[in-house]
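This is the structure I want to talk about, given as structure tokens.
Here the complex is missing one protein chain, while the rest keep their positions.
Order as written gives the chain letters A, B and C; numbering starts at 1 within each chain.
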Amino acid sequence: MFFASDNWAGVHPDISANLSRHAAGIATAYGDGDLDRAVYRRFSEIFERDVEVFFVATGTAANALSMASMNRIGGIALCHSEAHMNVDEFGAMGFYSGGARMAPVPGPLGRMSPQALDKAIKRYSQDLAPAGQPMAVTITQATEVGTVYTVDDINAIAEVSRRHKLPLHMDGARFANAIAATEVTPAEMTWKSGVDLISFGGTKNGCWMADAVVIFNPEVGRDLRLLRQRAGQTFSKARFISAQFEAYFTDDLWLRMARHANATAAHLAETIEDAPAGRLAWLPQANEVFAILDRAVAEKLQAAGAKFYEWGVPLGFDGHLGDNEAIYRFVASFATTTGEVDRLGALLAG
Amino acid sequence: MFFASDNWAGVHPDISANLSRHAAGIATAYGDGDLDRAVYRRFSEIFERDVEVFFVATGTAANALSMASMNRIGGIALCHSEAHMNVDEFGAMGFYSGGARMAPVPGPLGRMSPQALDKAIKRYSQDLAPAGQPMAVTITQATEVGTVYTVDDINAIAEVSRRHKLPLHMDGARFANAIAATEVTPAEMTWKSGVDLISFGGTKNGCWMADAVVIFNPEVGRDLRLLRQRAGQTFSKARFISAQFEAYFTDDLWLRMARHANATAAHLAETIEDAPAGRLAWLPQANEVFAILDRAVAEKLQAAGAKFYEWGVPLGFDGHLGDNEAIYRFVASFATTTGEVDRLGALLAG
Amino acid sequence: MFFASDNWAGVHPDISANLSRHAAGIATAYGDGDLDRAVYRRFSEIFERDVEVFFVATGTAANALSMASMNRIGGIALCHSEAHMNVDEFGAMGFYSGGARMAPVPGPLGRMSPQALDKAIKRYSQDLAPAGQPMAVTITQATEVGTVYTVDDINAIAEVSRRHKLPLHMDGARFANAIAATEVTPAEMTWKSGVDLISFGGTKNGCWMADAVVIFNPEVGRDLRLLRQRAGQTFSKARFISAQFEAYFTDDLWLRMARHANATAAHLAETIEDAPAGRLAWLPQANEVFAILDRAVAEKLQAAGAKFYEWGVPLGFDGHLGDNEAIYRFVASFATTTGEVDRLGALLAG
Partner (left out) sequence: MFFASDNWAGVHPDISANLSRHAAGIATAYGDGDLDRAVYRRFSEIFERDVEVFFVATGTAANALSMASMNRIGGIALCHSEAHMNVDEFGAMGFYSGGARMAPVPGPLGRMSPQALDKAIKRYSQDLAPAGQPMAVTITQATEVGTVYTVDDINAIAEVSRRHKLPLHMDGARFANAIAATEVTPAEMTWKSGVDLISFGGTKNGCWMADAVVIFNPEVGRDLRLLRQRAGQTFSKARFISAQFEAYFTDDLWLRMARHANATAAHLAETIEDAPAGRLAWLPQANEVFAILDRAVAEKLQAAGAKFYEWGVPLGFDGHLGDNEAIYRFVASFATTTGEVDRLGALLAG
């Protein structure tokens, strides 16, 4: 009953096998080998346009390097108040950009409000005594609270960004889950809706370590190659990332894994809704389920071996929390089984 | 009718005369001359304890270097949402600290709420996936909207800071005005109420350029000397700052200037309250007056030569703004005359 | 005939197999799983003392984070003029440390001279108008030009460092090759000779991506965990590095691979010495061979498919270079075969 995080899982056997397949042989280093270039082309096919791909160490590094590539003097990146970059990445963005910062923008259930975005940009860039220079807008897809932006939502945010001449970044640590949830194409979810670059994450969805910055708009992120080099993240044997992505994209493995995680989360959500001892905090849309449980119930589940964490009450939460109740997060991964969910359900029912 | 800012004024004649008096002669450079050391001792007398004094280039530099001296990896400084450091200093704090950042804390009329401070510190330092490390709390005295913290207010904030083991900084760009408004001693306003270091500003109050970081708690800000040197702000002929402060403190000149500015602001506030065409946005406590005027009235005043700026609506404003009304800021300095206020009053009455 | 770099090779089959073995199953993320902890203990055994181990993205990141962990305001790290950190790492050290810098120290054939080190430290830390604060000494083992420091060499440098109260870092990107060359123990080569922390590299010696900072002296590098987190290099599925190191240390695989590389390099050196068309630039001691070839000969070899690069003339080179001659670098890895060397030999002989 491992629901603590999707990064507690291992890797899919196909990915492991592909790493073994590419273990031998000689290849040009630093991401310029044959396999590397084939994988870059595969990204272009997936996104239906020429893209630039930069492998990086982690999702946090992908976000921070993306921001650094759009950096301005006194730079301000607009993000949702609960964005991972704002509340979970230990100042990486400020460090990578030499002091740029995030300005939090509110919005219900993890989704930035276009109106609030417009207001925040105006506030921080007023003529007199400015806070700095707005430099970018960033959204997370799927969001930190398990919800998903629709293509219309993204277009509305992109419209505000464009009006203020700001590039739009997507933190796609769980991009596969968002695609699986909406069944729009990767192109529609990103550049066709105004996204200029994405932190594309495979690590939470069945890879060992496969994170990349993918650039759609060639006007944006021009310095990424050099920023990555200065950051010590130009991998010599880049094949070990390429081999993972090669398998990831083969026969839609990435979407199959994400669909499994989403479906398992949906089953978990139903299980919780059906249980007398719990209820959903809000409707899950991807692979994360937020439930309201009595603290005593949560402790009983944990004592029985279920792994999951308490979560803070997000902005825009309009439900009711009883005195002894709290919100708990349950995450399903490619490896989570129906059996695990059902065991949790049995405990909840008991 | 110059109410645009207290930094549009020149310098007091006593300060100018003292600069002339010290123009000739040879002195050890880099702040180690006889006059420099005498002025440092004067600061210790003013604050009734041994302090360390570091002259710096501007109030922004004083704030940014103060923060840098308390820097932690992934550092987060808690400040009021409308703190000058947060909305007016072009990212200086992030730059000087290599990527630390500010977390805005709400509170009515420019004053941080101790409860909100406690909540914000807890939020940013939670165990799982932290945003970074809280490193300092900073408050502005007098505040950005012309209000003043009482000694009790400061003690309440210091109590929260201390509980979380965070040093407390005061942005004292208008410290003299706060002292003049409350008539507590500098010691009571600062270290006796739990303040560890202050950005002490003389520039807005009748000096040419006289800003310093003053350290009360010897455990805090140990690296300030080296940080300042690396920042290129160790002045060779530091006498030119010492000479200003020498005159500033002689015969309470600093308080006489601040009392004049505050009294002139109070007269301005009454004038506005009495005028049919305007009203106070809130009660001023130091040398800044915020008034609600019809935009047409404001334009008429400006057309007649009055200098002042429109201001954003601050958090916690519970007054009413008509459709064509806005909030305007009027600042009185040591050099503002009753005549200027009365001419403005006549225009308002007309 | 791949002699361009040891990072063109793939991974050893044992390492690949171990990755597959650990692909399934659930583990605590962020380097706190059972396998991770077992591997940290293995490092302590290898080095015969309690050590702290931090996995990082690359050797450059290991160096830069090591330096950042010893950072001082206005910091200066003393390194050999030809240190990888000085001439090949694109400013990573300056970036990670927020502006610290390297002061190059001369010494023949890649080895820092203790006397020159002493002189440089004194020069940069003189009282009047200092350049900054010396903060660390770093040496590379095996060196950038294929030579090796003896334990006595290291002790002499450590003695100077200690006298100036500076920690001593070792860039061990080819540490295994140095151990294989000297057959002293890892403990003797490092902390027993005064080394405080090491960038421990497995990537060039048969791993996919396995780099770590290993700390011997608990007084040094205390902030490394947080610096790494802020740098976005706290890997969620750290198992994929642990699994590599587990196999790397099993049955001395790491030393077997390094011995093979060194022996192949020695065979290559003999082959070159025996060839009429080339000669050694200096005596190789690890897995890199530097040869003087006529440019026409080098081009002929390259045309026949041999991969290797021209190299700059290092400080302290006291040999003779003819008008059409240059220095070329040949690197042997765990995967380089005797056959490759012999084919090169045949071409040289022809």
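The rule we apply is simple: contacts are C-beta pairs under 8 Å (C-beta built on N, C-alpha and C of every residue); 3 or more make two chains touch, one makes a residue touch a chain.
Owing to the predicted nature of the structure, the values given are computational and were not obtained by experimental measurement.
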item: Residue in contact with the excluded chain [from A:His169, A:Lys204 or A:Arg230]; value: A:Arg230
item: Which of B:Phe235, B:Tyr248 or B:Phe290 contacts the chain that the document leaves out; value: B:Phe235
item: Of B:Ala29, B:Ala116, B:Ala187 or B:Ala277, the one touching the omitted chain in the full complex; value: B:Ala29
item: Among B:Tyr40, B:Phe54, B:Phe95 or B:Phe175, the residue in touch with the chain that has been omitted; value: B:Phe95
item: Positions on chain C where the hidden chain makes contact; value: 73-76, 84, 86-91, 93-102, 123-124, 126, 128-132, 309, 312
item: Residues of chain A in contact with the chain not shown; value: 73-74, 98-99, 132-133, 223, 226-227, 229-230
item: Positions on chain B contacted by the hidden chain, ascending; value: 2, 5, 7-13, 15-17, 19-20, 22-29, 56-64, 89-92, 95-96, 203-204, 208-209, 226, 229-237, 239-240, 335
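One rule holds in what follows: only the chains that are shown with their structure count from here on.
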item: Pair of chains with maximal C-beta contact number; value: A-C
item: Cα-centroid distance, chain B relative to chain C, in whole angstrom; value: 52
item: Centroid spacing, where centroids are CA-atom means, of chain A and chain B in whole angstrom; value: 41
item: Chain centre separation in whole Å, for chain C relative to chain A (CA means); value: 35
item: Residue list for chain C, restricted to those that touch at least two other chains; value: 226, 229-230
